[in-house]
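A single protein chain has been omitted; all remaining protein chains appear in their positions.
The block that comes next holds chain A.
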Amino acid sequence: MGMTSAQKRGFGATLWDWLTTVDHKKIGILYMAGGGFFFLMGGLEAVIIRIQLMSPENNFISAGLYNEMITMHGTTMIFLAAMPILLGLMNFIMPLQIGARDVAFPFLNSLGFWLFLFGGVLLNLSWFTGAPDAGWTNYAPLSIQSPGHGIDFYIMGLQLSGAGTLMGGINFIVTIVLMRAPGMTYMRMPLFTWTTFVASILILFAFPALTVGLFLMMFDRMFGSAFFDAALGGNAVIWQHLFWIFGHPEVYILILPVFGVFSEVFPTFAKKRLFGYTAMVFATFLIAFLGFMVWAHHMFTVGLGPVANSIFAVATMAIAVPTGIKIFNWLFTLWGGSIKINSAMLWALAFIPSFTIGGMTGVMLASAVADYQYHDTYFVIGHFHYVIVGGTVFGILSGLHYWWPKMFGKYLHEGLGQLSFWTFFVGFHLTFFIQHFLGLMGMPRRYWVFLENQGLDTGNLISSIGAFFMSFGVIVFLINIILTTIKGKKAPRDAWGSGRTLEWSISSPPVHYNYKQLPLVRGLDPLWIEKMEGNKNMTPAEPVDEIHMPNGSILPLIITIGMTIASYGFIYQTGNKLWLIAVYSGMAIALISMLTRSLKDDHGHHIPKEELERIGD
């Protein structure tokens, strides 16, 4: 299973290795590749949306297809692109940062990935027969009344990938609690590990609300219940509550991990420890806690009444305080430092003004009465793209440039990195800044066309032009990846020369057991401490001894395939009961695989001491 033998394998064996892997690093790469693919899908959908809105009363795509496009763009970007790429980064980096050899449940990790991937593929298969068309928020009763199977694909696809995400979250929590290296106390954990921890807690508490909502929606659509049907005594507003009880923490699931990324990138390239580490940790928890208290600010216009609106407005504004603390802490991390600007740093630096604008409009949106104007308009579109692109996407790209040498052993090309940064950055502001004004000028969101002579033409054209700049930036980034993979500059262990955390103390890319000897952690920024004391590397906390590692398994993939077949059956059994065969056989495949896993002992394998001594670290 070692890297040495993997290099000499044929295509079939390599494929088998990736299909059965339980190595957190490979699963991390799979997450990022899968998420990257869906990011391109979502991006393509975005470009189609912007072409449709380039001129008034345009007829590039039909009204029905447009609604499918916006629904799939939102759903794909949130559930299938941003979150998986983040899970990929967490998967790869977090165990390295705490000095662990894998996550706590490697088998579950693999299952989580395959569920996400097949959930995403299932959702996208709907393109062949009609995609979901009720918006990514899927509000009832529009979603209940939507004809065809689009919404059913949405339900089953998200249910599958959501289960995978939940497993990932639980796995990370247990890993961080139990598997830290000797000396790595909680308050010595790198910020990226902290934010992984907190985001995982958010996943644990937020996703069940979505699961419940999706189940109710599934029963309404497939089995004739009436949870959301007002005519039969149901209430569609309940969907909105369930969706946003999940949906608002979801925003923080997307943003907290990249807060962690920036908290790694700034200290490394400013050669200075993170300013106000303790405050940063507590601010992260505070944001996460408040994140559960504010869901109804997405519902100010629903008619909840002035008391509810006021409470949720004030609670929402309160989030600005810990977020502000973070922004200033980053600024003062840079202050007095020795700042080196490269592409990883450019993305991180661009985040500060971009995200601050997103935060500003966030506070503006929190003011309920002002929100009566903003709500469901392009102002909101502008706001959350400033947060999710200006925050999450910038953070992901910063993190990718930063950790690329660690993950693949090669640097991304600096020139191409800067080219893609500048085009994407300019395109981003061009696309979304103007949208705040479009919204206030009277353009609601999810509009297939805007009418002529309503003063919305120029703004929309500018916005569409920006989208092409962004696309160009993404294409350059892809070229960068390809060129680097073919012929990139090799990276040493401490790739940036000023690494502070444990991942920079091991080879790039790391061997599959990560640490030959677990390191002894003597404080925050353990590698930096050793370097400052003139040590070349970490002091080991244990003698070289044989290492116990988990075995790969094909079962997670088979369980997922079974569940996907069952999901497909659920979708189509409403029309033809023969599809129940797919439901039962799919469930059987999944359950038998689970049984096999439970009954068949698999104690993993040991890497003998002699081999470790031969390979070195």
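In the analysis below, a contact is a pair of C-beta atoms (placed from the backbone, for glycine too) under 8 Å apart; a residue touches a chain by one contact, two chains touch by 3 or more; residues count from 1.
Just so we're on the same page, contacts and distances are computed from a predicted model.
The protein name that UniProt records for the chain not on display, among "(Fe-S)-binding protein", "aminomethyltransferase", "Cytochrome c oxidase subunit 2" or "ABC transporter domain-containing protein", is "Cytochrome c oxidase subunit 2". From the options A:A33, A:V47, A:V121 or A:L440, the residue with contact to the chain not on display is A:L440. Only one residue in the set A:S225, A:S367 or A:Q517 touches the chain that does not appear here, and it is A:S367.
Only one residue in the set A:L349, A:A495, A:I559 or A:V583 touches the chain that does not appear here, and it is A:L349. Screening A:H24, A:R221 or A:H375 for touch with the missing chain picks out A:H375.
In the complete assembly, the contact with the undisplayed chain comes from A:A236, out of A:L19, A:A236 or A:I561.
Mapped onto chain A, the footprint of the missing chain covers residues 62-64, 66-67, 133-135, 139, 141-142, 145, 230-231, 234-237, 270-273, 275-279, 301-303, 305-306, 309-310, 313-314, 317-318, 320-321, 324-325, 327-329, 331-332, 334-341, 349, 352-353, 356-357, 360-361, 363-364, 366-373, 375-377, 422, 426, 429-430, 433-434, 437-438, 440-442, 444-451, 453-456, 458-459, 462, 532.
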